[in-house]
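Down below is the structure, laid out as structure tokens.
Apart from one protein chain that is not included, each protein chain of the complex appears where it belongs.
Up next is subunit A:
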């Protein structure tokens, strides 16, 4: 496949137009930039930080990161490094047999940390199963993410504890939940917003189209954050769409924007913009974070069967962590001490995760029957009793040991 490069491109700018946006937007004087409308041209994307770590100006989006401090930037860097470290540890734990499966986010750190750090505490997140970086931003303990991959539960955290919903495995379903939740926010008269994560593969799901329809019709305060990581397991994005994904929004009547998914600043800025729209009652926005899944789909996948090394190498040059490091160093925003300290913290996180997973006990057998219903169910009660009697029959054979 032809992978569209995020490196060589700079945002196209013309007066009053936002690079890479389509659809309606009240805050701009004109909405016809139509990046990608010219079929021969590559769609523009919003980029604030080049792969070389150079800060580039963007008339539309600079304002959303104008007040960012050096400490904030170091924070974003730390988030990405720790997320990557956690992710690497989880992959290793799967290889060691401690996890049954792992879905790595390697390469998507900027998209997740940038968008995740744009959120307010009272916003609500509906993730797919790869949003480990967003979970980190929400304060979900990373070890809680591992229960489902170890097979001790199907989601081990309280969604309302951090306003971070459970991972959704059937792709796209959660975009409707996000829309319904956002409809509830409107009914409540609150000014919080919802963000729904999904991928290029899920963009083909009917539920995503229905979520676009419902959110548009009800003007729901929801941001659809599509991480286009180029691959839906083995299928390239061309197998999902004939148009750049962000352009899908136009037909539903709300704006879509493509952002350099490996640029944490751009993701932060664009997501803040989209969230502001939501809070201001301007309805949904589609953000397409153009990124790359550096690893396999999951630990069960073998990408060598469907893609080549050269593609990966090209994307490695656009690494999200590397480019922010270059920027931090060039701007003297971080010294060697910071990076060394982070390295130590990173290793400590890996160790903590490793130990927590190894210590994670198997659930009690009777957990099968727990929480099937909130108000109970006669059949579950009956089967639990049968199961208990069956278990007890073994105790009897042991002669009361």
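Worth a mention:
Simple rule for what comes next: contacts are C-beta pairs under 8 Å (C-beta built on N, C-alpha and C of every residue); 3 or more make two chains touch, one makes a residue touch a chain; residues count from 1.
The working rule: contacts and distances are computed from a predicted model.
In the listed set "HTTM domain-containing protein", "Carbohydrate ABC transporter permease", "3-methyl-2-oxobutanoate dehydrogenase (2-methylpropanoyl-transferring)" or "ABC-2 type transport system ATP-binding protein", the entry agreeing with the UniProt name of the missing subunit chain is "3-methyl-2-oxobutanoate dehydrogenase (2-methylpropanoyl-transferring)". Between the chain not shown and the residues A:158, A:238 or A:309, the one that touches is A:158.
Across A:42, A:98 or A:210, the residue that sits in touch with the chain not pictured is A:210.
Annotation: of A:53, A:75, A:180 or A:236, A:180 touches the absent chain (contact as defined above).
Listed residues A:188, A:336 or A:362: the one in touch with the omitted chain is A:188. By the touch definition given at the top, subunit A reaches the unshown chain through residues 153-156, 158-160, 165-166, 168, 170, 173, 175-185, 187-188, 206-207, 210-211, 213-214, 217, 370-375, 377-380.
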